[in-house]
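Every protein chain of the complex appears in place save one, which is left out.
Our next item is subunit A:
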Amino acid sequence: MTCLIKGCNFVLKNIPHEAFVYAKHADSEFRFQNTHPDIFPYLLINIGSGVSIVKVEAEDKFERIGGSSIGGGTFWGLGALLTKTKRFDELLQLASKGQHTNVDMLVKDIYGGAYGSLGLTGDLIASSFGKSATTDKEFSKEDMAKSLLHMISNDIGQLACLYAKLHNLTRVYFGGFFIRGHPVTMHTITYSINFFTKGEVQALFLRHEGYLGAIGAFLKGAEEDNPNQYSWGENYAGSSGLMSVSPELNPVQRARSGTFPFDMLEMDRLERQLVNLPLLQDPTSYIPDTVDLTEDVLAREYWLYCFEEALDGVVKRAIASQKDQPKAVERAEKFRQKYRHKLQTLRHQPFAYGSLTVRSLLDTREHCLNEFNFPDPYSKIKQKENDMALKYYLKVVKSVEELSWEQRQFTLVKGLLAGNVFDWGAKAVSDVLESDPEFGFEQAKLQLQERPWLVDAYNQWIERLKGPPHKCALFFVDNSGIDIILGVFPFIRELLIRGTEVVLASNSGPALNDVTNSELQILTERIAAMDPVIHTALKEDRLALVQNGSSSPCLDLSRLDKVLATVVRERGTDLVIIEGMGRAIHTNYYAMLSCESLKLAVIKNSWLAERLGGKIFSVVFKYEVPSNIREIKS
């Protein structure tokens, strides 16, 4: 039991979209819940052979507050007696085909209709198996199995509600072999909970509930180290997905999942503790992803197609990055197969790993590349680009300094945007870059959309800059090379001169051509050697470099390195800048922060641009001020 709770706490805290609500007749069957650091208190209803009801109040504080002997074993045992069917799965299949109304006595069988004064509808079950007591006819196996399933699910749901009410809990998770991804049982339990609580309590299920005990046991072993020093993340490459839409489909899907005869969950231990960005307006309602591809069918089809199209290029680059390494071609081919297989699985079961998003597709690709030992296919390209861009740094800075204040601000913003055109993550750009390596900074500026931009809050931003300087700006940076060196650095240089402290947050590990923290350390040293402004700022600690705790081309503001959160708080950060499509469009486009924020990106994907009402290379420049701050100012 200790292991079970440990495992449950673990998955709720660490696995994105672990918990979900099941809705049989909704557009998407599974509605996933976001991970939140604050998961307590909750009720765990574990339905094994019997039922255990456990109240969990803290990591190591839990209590079995009740239970019931009517559980999965009752369904199986009684079902086997009634239907002469031996296997649990077969019983569920029988149940999914049956009509319980043939066996159960309904309210309308007693009343002739509804029992209006009590609000009991006619279809409500008044007495489970009540008809088999008064009729002499034979009942079909299917009908009896269905009636049994209803009886047990309703009973468990009712008890769960009574316990939830008594202990004043609204989060109720269900687990155990009775549930284990069986849509029929999830549906009946959900129905029962809705009925008994009139919708006040939601039945929540867990993607990995079958492994809770095992995960807990593993963690117990792993706790020899200090568990407070790291977090975990699901590895999409190693994990097999959520199965089964209905029991009939099950065998097919299992066969399709191919590689492994059993389900897998692979977790990566992240060497840091992950926490919320302290500047999130409402951490509990924060959802990083802009579009949920499990729900948006058109977007899903596009992006799955897009990632499949881009696969050849990724494979080519992976091989190129390890030309001299043994078996690089072979490994790259394995990567291709694996990722393609994942994409195919997702096409059939978009919910397999929780909500499907552009972020999860990108992350899955990174995980797959890692699995076949391509941890950083862009390392060489990044180096080459950095070296090239550094040569232009002083020239760019000098030309900016000569401009008038107004012109300078605009040029800096344009530089930021132009730098962001250089992004190997987007196919349109990688095509150009691959065919013309001399594609320069100035040419990129020409590609940019003229103002007014697709989203254009530039005037408000300039008005703000005429006011007092910000205390501290947190900048989530994007790509290496021209983007960081000729776009970001001149821009923050201006902020530093204005008297604003700057924190540059970069990825902890490699993803595409995004600049990593260790790369940024070296780059900054090299720039500081040329530029006294940066040199002084570093020395006076007014420019800080921190890692964000992620290795994703996107950004989840609820899972950031704890050190970053501390720095943000200590420095009184009052401006957050998020740059790039992955971090500002695919994720965080709608994120609400409690301080001023700039979200800027160039849309380098024509489909996405069209969807947002623009064309390729459209510019998003979103400047937001939370209403409470706006009021103070005015």
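Definition applied: contacts are C-beta pairs under 8 Å (C-beta built on N, C-alpha and C of every residue); 3 or more make two chains touch, one makes a residue touch a chain; residues count from 1.
The rule is short, and it goes like this: contacts and distances are computed from a predicted model.
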item	value
Among "pantothenate kinase", "Multifunctional methyltransferase subunit TRM112-like protein", "Proteasome alpha-type subunits domain-containing protein" or "serine C-palmitoyltransferase", the UniProt name of the subunit that does not appear here	"pantothenate kinase"
Options A:T134, A:S404 or A:S627, residue touching the unrepresented chain	A:T134
Sole contact to the chain not displayed, among A:E18, A:D104, A:E579 or A:E624	A:D104
Selected from A:A19, A:I45 or A:L82 as touching the chain missing from the view	A:L82
Interface residues of subunit A (partner: the chain not displayed)	1, 48-50, 64, 66-74, 76-78, 80-82, 86, 88, 103-105, 107, 109-113, 115, 117-118, 125-134, 136, 139, 144, 151, 154-155, 158-159, 162-163, 165-166, 196
